[in-house]
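Note that one protein chain is taken out, while the other chains of the complex remain in position.
== subunit A ==
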């Protein structure tokens, strides 16, 4: 298919762009296969480059022959384009509509994007499972790397290499896989160096109504317990939801069959509920009414903050089991690709200082989200302005980022990165020039040949020029477990994402710059002092050669 077929009017002059808190720009609107571009004719400073993939929905309005298109983006921004001429406006609107809803992945921008920078470190090669395993090997010999899934036949959503208990053979793994939803048998997610406890993740067991059991599955997870130790199973669903799942062949681990495990149920919402929550939250944030009661009641009704609290609480609970109770943990929900990953990845941020570095955080996202098979493409197909029929869209990853932001807010000196990194990841998960978040699992990404045909987000992020933007000037490494407060008073609305386009950030940005300046100046002064002292010491030795014969 040619994009040109979809573009009836590639160019319109005299288009006016209106955005809240930014000056109005008049200029020429151009449509390309992947971008909507507006450049002003006066000077080329004011430009809008918008990926079609970033467009969530559009609305059009007409007053006489002046048409207006309201473009609502997946990054939550809303812009207005005033287009003279009814026909032009209709053409543009229908082109945007068509181009922003292309079904075929291979037509996405990442396949056409050529980087303007030299790729020094290829992000596709940056994180290989073998390397993480090497780290693990240096700490324990209880685990092995299994190739049982090398052709993705045991579990289509898992990567080809999986870390499993040393004593469990591949055959048992296959049997355990047949007992778990989507073949997602329990695998290692995190090893806590301090006490050797582990977090494992899986999908729900397929016990069904007649209480099916699977010896291999039991053996597999028991193999992760030390003698005489017990562990916790954290089921991210309420007991009621878990019970209902039995009717559909799912279920949960029966105490009788897993006597060494204590099961705890939490109440993280299913993904379709989360999508609704996001839509309501964004609607509340965009509400122009200035009534306090209305704002608070809408915020409450969206349930977003409740979701943040529940996810964070569950992650803290998992971390508490590991670090405080000295017990291993198995986490699962239904499919093991959403709430499960939120919990395991957040628990690692709490427990493991390495995850709070930029590199470590990238590794975490790569391992616990991308390779673990979070279906990014399905979940991020639409964002908060989606008005069509939803399929499997859900802000699961955004909620995870929000929770990370909450922890970052509470421990502002413990993270090497700042809020910008989190916002950037949110944007790129929904629309990007990079291939990283395309596809739903490792197998799909392989088929799409993403690593050959697209550029990795990490190749770009890890360039020193870009990295600078994401560095937290207050960072000071610490090796402690960081326990966030989950009291509702301690959890804030993530303004950087949800109020980003509804406020002027100039004052806040300048204050941040001033803070950066103070800290940089401090380093500068330290260096100056050190160099002066060296010079003095040198003068000293030159001055008194007799004292040091």
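We adopt the following convention: contacts are C-beta pairs under 8 Å (C-beta built on N, C-alpha and C of every residue); 3 or more make two chains touch, one makes a residue touch a chain; residues count from 1.
The rule is short, and it goes like this: contacts and distances are computed from a predicted model.
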item: Per UniProt record, name of the chain withheld from view ["Cytochrome c oxidase assembly protein COX11, mitochondrial", "phosphoglycerate mutase (2,3-diphosphoglycerate-dependent)", "Myotubularin-related protein 6-like" or "glutathione transferase"]; value: "Myotubularin-related protein 6-like"
item: Residue in contact with the excluded chain [from A:306, A:378, A:392 or A:451]; value: A:306
item: Selected from A:150, A:248 or A:294 as touching the chain missing from the view; value: A:294
item: Contact with the hidden chain (one of A:175, A:193 or A:262); value: A:262
item: Subunit A residues that touch the omitted chain in the full complex; value: 230, 262, 264, 266, 284-285, 289-297, 299-300, 303, 305-306, 308-309, 313-314, 316-317, 319-321, 323-327, 409-414, 474, 476, 478, 480-493, 499, 502-504, 507-508, 510-511, 514-515, 518-519, 521-522, 525-526, 528-530, 532-533, 535-536, 539-540, 543
